[in-house]
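Of the protein chains in this complex, one is absent; all others appear in place.
Chains here go by letter, A, B and C, matching the order in which they are written, and residues are numbered from 1 within each.
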């Protein structure tokens, strides 16, 4: 087994809590398509976690979760407001447009990947003629692609603009657990209490094999969503293998523990290089990613030492931490960054 | 754990060979989106199994596999010829039409769920004006929804009609392994050697948790298929969990062993009730399903004894067997059918 | 100019009332996209004709009108119940599926192209699981492809089934005027008073160049329909040329006069051949089409004499009459049918 890299939080495997639940679920026969007891338990677990009687659906991945959720909020001639660095815009290969049969994404130029009430208002108000798709939804990424989080107050402020403008509010929570951990906030505080209509809660980056939960806080929006999932190839026949891991994650608290660990690793790296003068943070570290401004020579030297990482928006070098990131290996990375950036000091 | 039912082969769990491979894959980190070694090994395994340099993609379920494959053969204004009882027509909630943005399914009325050269020719030749979607593909289900199989010769005869009419040939192989086992035929014989362009090889019903393989024998048809999967929400980030089980299935031969077992259970049931006069086969038993003509009173009596099964096409009662069906339980079912059908004899 | 044929009512040109209005509209400049006075007048004309405050949109042709209207009633995972001979099923090249991104048409086998309450109920009730598209709308063709009409009572009976089953009711009125003429019924009687939600009122077959009106009696269903038209390439910039002809047709009464004339020509043909023993009606003649059972030799002889006509459903020979069909030419056709069918008598 190769040494851990921090290029992506998708490189990690399945955490023990999820794996053991999947193993437990693998006993004998069970009804298909979600009529099994694991799926019921997982949905109930989410309702307890969110302290509300929400509707819960399990789909295979985040791209599908986001696209299906947005398609349920829009018609093809509507549009969705998002940050220019949002995953739906930059890394889903046009999936939102495909699932919705054409809904356009309207991107806001942001510095840090975070929408603001002003940005939403400006885009929503820019056009009101039928020659341009009518804004119908806003999507926030929590935490953002650049590792930032929205506070409950920030979400509520955006939600207020949405209500006034007839927009629905979707949250891409591929790293929702990391945001909860970062803010030490209850899931309800970051979602329906702040005005979120539908959340895609990410399981894959949180320690599962596959599977995201689509959670409707406004149950009317979930009408026929099961048909939508089925038609779009997102209804698992052996659903228990998607849902049981969630039971393991929710009952054990691993969903939060995993996220805390990943976030802590990110902070650990930051602390380890805080005094290296040639290196600066490209973005505040609020979740499980660290974005560094590294001189080209430092990048090259790190790669020569075997480290893998992506160049990201604006040229920053991205390091992502997962539920199982090894602190010793984080320290090794910090040490190498220091060495590469301060060769004389070494 | 409840007693085994034979209502669906989706009720079974993950077989040991698949589970152990998944467990083995769950060691440390691995590159995402299919760049891992398990995915490479699984694709190579299929190339060995099919004795040809095919292109292999892994998606989440059969609905998606079929729909993506058909969409890659068609434009929206094209049509697909299928049997009236084909899964794509009856049980995918319009997924083929959704993924292709409108390709119409043209159904042939069949007695046994099997297309024939004449049926294909008749439908393909019925209309040639632009007011009706142009036929562009044929899809065969192997084995069919009613448990029938196509011989290599039958497939080749249909393929000849396809070539002559400019149609491409797709095979829905949700139960492809059962067909191989039934015919004792090599996978290559039932596919590209007989003229099949693309096969969806089912893993779920064969003993896996999720995951079907889409196999293009004509590699040109696979152009940009990876983009198609990504956009449609069918690219797993932690791909190893979809591919590793295939490695386990292919290397151990469980893919075939599982199918043989399931088929044998079906035959076992048939033998167990062969001499019950009130019960007849609604269809020859060639794969892992048994379709029985049961008098209403017998159905009722069986249900009263706790047996679950579906009423199917034409009123037949369907019993499906899986990789782990318990022969003793099959015998119990046979015994109960006998009892219910011949109360006097009991 | 060649002699008139009766192969299609699309062969006719623009009637004087429509042409003159278009000519009158072609004076100087006018606001685009429907903000002109002709479009306002045409919409008001429809509101007067239907005696209700309906929403009216003008699109280019019948295929688009039907597809856009159905798409506004359905999501992609819904289905639409129609007769097996309905134009949306047989002659629109998959347009309903394309515009709706996959809504399936569920066809009822009918003898005469007419749906009945029982047929609708049977199809609507056949499946209620998520593996099959959920029925959401019914579409009636008035008059049908085979020249039959629905009485207000028949429509109301179907509408009652729709209400009970949560289905919306669409009417394909490519030949709506012919139905009004045939039944001597007010447009309101055949639509909203009988429970129709949305009507596509055909202009082309009624004597216009292009242009159908989509009329929503339930205004809530028309929400954002203008965006839908625009996105689908169905918003005319110089809208006055689509709407002005309607002003001419409605104000002059030509919409009804044209239909009466066409219907009368159909009856005239029937009367002219009533006593020819070898020839029978394949369907009662209620609108502007005549469907004849003609022996093959008679068909051949007619074609040899220069007559053009289509073989239609069930082998019947179709003759269609338009606003400008020449009675003398109808008589000539009758005479030739008689001659060909009764050579000895000639």
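Operating definition for what follows: a residue touches a chain if its C-beta (ideal position, glycine included) is under 8 Å from a C-beta of that chain, and two chains touch if they have at least 3 such contacts.
Source: prediction; values computed, not measured.
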- Message: Given that one chain is not shown, which residue among B:102, B:187, B:207 or B:289 touches it?
- Response: B:102
- Per the definition of touch given earlier, which of C:178, C:191 or C:204 contacts the omitted chain? C:204
- Query: Where the complex has a chain not shown, which of B:29, B:228, B:260 or B:318 is the residue touching it?
  - Reply: B:228
- Touching residues (missing chain, whole complex) on subunit A: 76-77, 79, 90-95, 97-98, 101-104, 130-133
- If you put the missing chain back, which residues of subunit B would it touch? 33, 75-78, 101-102, 130-131, 133-134, 224, 226-228, 230-231, 235
- Can you list where subunit C touches the absent chain? 1-2, 4-5, 8, 10-14, 19, 22-23, 25-33, 59-64, 67-68, 92-95, 98-99, 101, 204, 209-210, 227, 230-238, 241-242, 322
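To be clear about the criterion, only the chains that are shown with their structure count from here on.
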- Centroid spacing, where centroids are CA-atom means, of subunit A and subunit C in whole angstrom: 51
- Task: Between subunit A and subunit B, tell me the centre distance in angstrom, where each centre is the average of that chain's C-alpha atoms.
- Result: 34
- Task: For subunit A, jot down the residues that touch at least 2 other chains.
- Result: 33, 101, 227, 230-231, 235
